[in-house]
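Report on the structure given below.
The complex appears here minus one protein chain, its other protein chains still in place.
On to chain A.
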Amino acid sequence: MFPASRYSCQAHRCIRALKTVPTEHTAPQLYTTLHRRTCSSLSTPRITTHYTIHPRDKDPRWEGVEMERFADEADVVIVGGGPAGLSAAIRLKQLANEHEKELRVCLVEKASQIGAHTLSGACLEPSAINELFPDWKERGAPLHTPVTEDVFSILTEKHRIPVPMLPGLPMQNHGNYIVRLGNFVRWLGEQAEELGVELYPGYAAAEVLFHEDGSVKGIATNDVGIAKDGSPKDVFERGMELHAKVTMFGEGCHGHLAKQLYKKFNLRENCEPQTYAIGLKEVWMIDEKKWRPGRVEHSVGWPLNRHTYGGSFLYHLNEGEPLVALGFVVGLDYSNPYLSPFREFQRWKHHPFVAPTLEGGNRIAYGARALNEGGIQSLPKLTFPGGLLIGCSPGFMNVPKIKGTHTAMKSGMLAAEAIFPKVTAESLDSETAGLHVPEYAEALKNSWVWKELYAVRNIRPSFHNYFGLYGGMVYTGIFYWILRGKEPWTLKHCGLDANQLKPAKDCTPIDYPKPDGKISFDLLSSVALSGTNHEGDQPAHLTLKDDSVPVARNLAIYDGPEQRFCPAGVYEYVPLETGDGMRLQINAQNCVHCKTCDIKDPSQNINWVVPEGGGGPAYNGM
């Protein structure tokens, strides 16, 4: 290694810590710990080698390497091939064909195949697909399972309290379809290609490009061929630049480019911080005798206590084989650092109401993803010069319904309809080189998306009361079911999820049961089922702003919660090879791109960036 540059990096970090700590970090003890650590010890082993933390223009190994990028022009570039991005692409091409205009629409997606990074329950409300493709049935959309039974329970350790699913309650599913969202997204991809959208799976958008006037110019895809230590390999190639009049960002929940855009354009100055949950999911092939196609089961309560938001789902699919999709959601505003969402999920499966369905069955898939819970209160400004945000990235999920696909699709469609006249206009009437389309935000405010989200805005925050879950249910019963969300006030959330953890010394460790290998499983065999893989010789894409913070703060104060909230076993605290103490080991290859670490890290030190395109989970119809 290059000791000279490493030393100066340490010194730089020390100086940076002294300069920036007063504004960035709120806890005073962090400053002193950080100060002492970075200035006194050079013993923190180097963890992060990514160029976003260690810029290449100052790195001697990159001298003389060709950094020019090939650039291409499109009319619209869409980042993310999920329901929102694909619906936007499809709508744009539908309008172009209708009006007989030429429109080049390029979509980049980090998964190697469209649908491979898609994970959701899912009960799809067909409102958006009915608008996008009224003839979706003839086109073969994979909506094969209409909901036939809807069951809601409050679980206690051994028993179940049934809750009647009265019409009008948000989670009532009459008219909806149980879908394998990955397959639905793949079908949307096929429709998009038929309409002439240029889809580029396997290429991740790694950088936002800006015009000189500060408006968004487009994106650049990831570079390839960088070694694990950050140096260029023989096969190094620069990514490509895709320029567009408007760039649509549909990266899904907690996108990494969106994070940069929030800062650059101050999009979050008038909204609450987004609050999240993590959803873990498995697909099982069960005994045919237990199979009840079209049955939807939801539960709250055990194993979570009344102050931890979360619950379960179990859906019986009807696609020829006795498959069930089941999973567990835990709100990331939980306060006990010893909580492990993965292990809560595994132990929930042993409940007497759930286990019989799974007995004799086989688990065939596993995955996890963070999801939004902030609703309207957490929606940022949606448009900025040169671009806009669609889908779960800004966050249109209807939390009590636990559905976000229909609203994500509609947001993509509305964005397309707002952009279309502007990008096909004879003269580009714009103050900035990148087009600003505030009409999109207006259209959204006047649409059913807004009405729906407004009506449920107080349900999630209503859980923050002394009675926790039960208070929330009472609130929902009165104000949503009876009064339809018309109360004149809007409740607030609690602030950043990352700030909700209590120090480990104030909390009790949770005694989770060992997995039995038949119904519950260990983490590593689960991760194997997600099919996740990354090119091994590349810098870890889970970057730390400061390599010393995990041991100094996360481990010292919170007992290393990242070991527990990561659903893929990426973070491990292992003893140092020499001497006492621990170090953080990042197993980046296991990452399933759920984004939970970026959200829940109490020090907000972890910055998830995109790895080489094509890496990540290989979900099949999740």
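The rule is short, and it goes like this: a contact is a pair of C-beta atoms (placed from the backbone, for glycine too) under 8 Å apart; a residue touches a chain by one contact, two chains touch by 3 or more; residues count from 1.
As a working rule, contacts and distances are computed from a predicted model.
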Candidate names "Glutamyl-tRNA(Gln) amidotransferase subunit A, mitochondrial", "Electron transfer flavoprotein subunit beta", "Integrator complex subunit 11" or "Replication factor A protein 3"; UniProt protein name, chain not shown: "Electron transfer flavoprotein subunit beta"
Omitted-chain contact residue, chosen from A:Thr221, A:Ser462 or A:Ser526: A:Thr221
Selected residue (touches chain absent from view) among A:Ile47, A:Ala88, A:Leu103 or A:Ala116: A:Ala116
Touch criterion as defined above, residue of A:Tyr203, A:Trp348 or A:Tyr440 at the omitted chain: A:Tyr203
Touching residues (missing chain, whole complex) on chain A: 70, 72, 112-113, 115-116, 182-183, 186, 198, 200, 203, 221, 224-225, 234-235, 237, 239-240, 285, 321, 364, 531, 618, 620-621
